[in-house]
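The complex appears here minus one protein chain, its other protein chains still in place.
Right after this comes chain A.
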Amino acid sequence: MTKAITVSGLHKSFGRTHALDGLDLEVASGEVHGFLGPNGSGKSTTIRVLLGLLRADSGAAQVLGHDPWTDAVEAHRRIAYVPGDVTLWRNLSGGEVIDLYGRLRGGLDPRRRAELIERFELDPTKKGRTYSKGNRQKVALVAAFASDVDLLILDEPTSGLDPLMEEVFQRCVAEERDRGRTILLSSHILSEVEELCDRVSIIRKGRTVESGSLADLRHLTRTSVVAELAGPPNGLANLPGVHDLDVQGRRVRLQVDTDELDAVLRSLSESGVRSLTSTPPTLEELFLRHYQDEAAA
């Protein structure tokens, strides 16, 4: 599988702050890749390096086969970017900005443009200064989705969108993926990432701490189990990988390392299972685990 983005050992400091500290990132062509991390962990800095706006101190980066610093213009023909905070020119209308961005990239599909404006319920005749935060984001999103490009780089693109528009956004991303486009999605809305992304990378303090498919990542974490048993539970506390065990009569709640799930289920069925709920870890739990590790560190 070809790679749309490969980054290895990226370093970038601003004065004494080490924004990126050996960051790695791989995004395969045609996938939707979630890019997660707490505020200030270096997501936007990474994206700005990938766009050639910042120059990395060391490390290697390739975007669509180009060096993002020396070959920025070539790479950008096939890239559309949506920042988390879109600023527009006060006296240009939204429609003018959409067309400008389209022309400055690989071109714009007018039919798709019209369709997107309708779906996002955007008034393209308003001037930049009169748009609300959410509507400014829509201007950039319409320009990105309507552009003829291979890679979309979206940096917290849905900030300020209402839940209905959030849904439109998610459908658009799914459509883009179906067309074979690659999407790097930096987001704090974990349900959105869980819904859309094939693979995710979690970064912390400028370093990648987890990377893989959601199934892979879940494997590394705990599943919560709630069971009602026929008889009293037996020996659960001694099993490896069991945490937060809570037994009330015949009702059992516990967390188990996903690797050890099998042994726990066997032990439960020895007592006779009346009902069983097993919940895989949500991305939120996954994320919080890394985040709390950081807080503890």
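As a working rule, a contact is a pair of C-beta atoms (placed from the backbone, for glycine too) under 8 Å apart; a residue touches a chain by one contact, two chains touch by 3 or more; residues count from 1.
Throughout what follows, contacts and distances are computed from a predicted model.
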item	value
Record-based protein name (UniProt) of the chain missing from this complex, from "Imelysin family protein", "Nitrite/sulfite reductase", "ABC transporter permease" or "Phenylacetate-CoA oxygenase subunit PaaI"	"ABC transporter permease"
Option from A:Lys127, A:Arg207, A:Arg253 or A:Arg289 whose C-beta touches the chain left out	A:Lys127
Touch with the omitted chain, as defined above, among A:Tyr101, A:Phe145 or A:Phe169	A:Tyr101
Option touching the unshown chain, where A:Lys3, A:His18 or A:Arg77 are the choices	A:Arg77
Positions on chain A where the hidden chain makes contact	44, 48, 51-55, 72-74, 76-77, 79, 81-83, 85-93, 95-101, 103-106, 123-127, 129-130, 140, 153
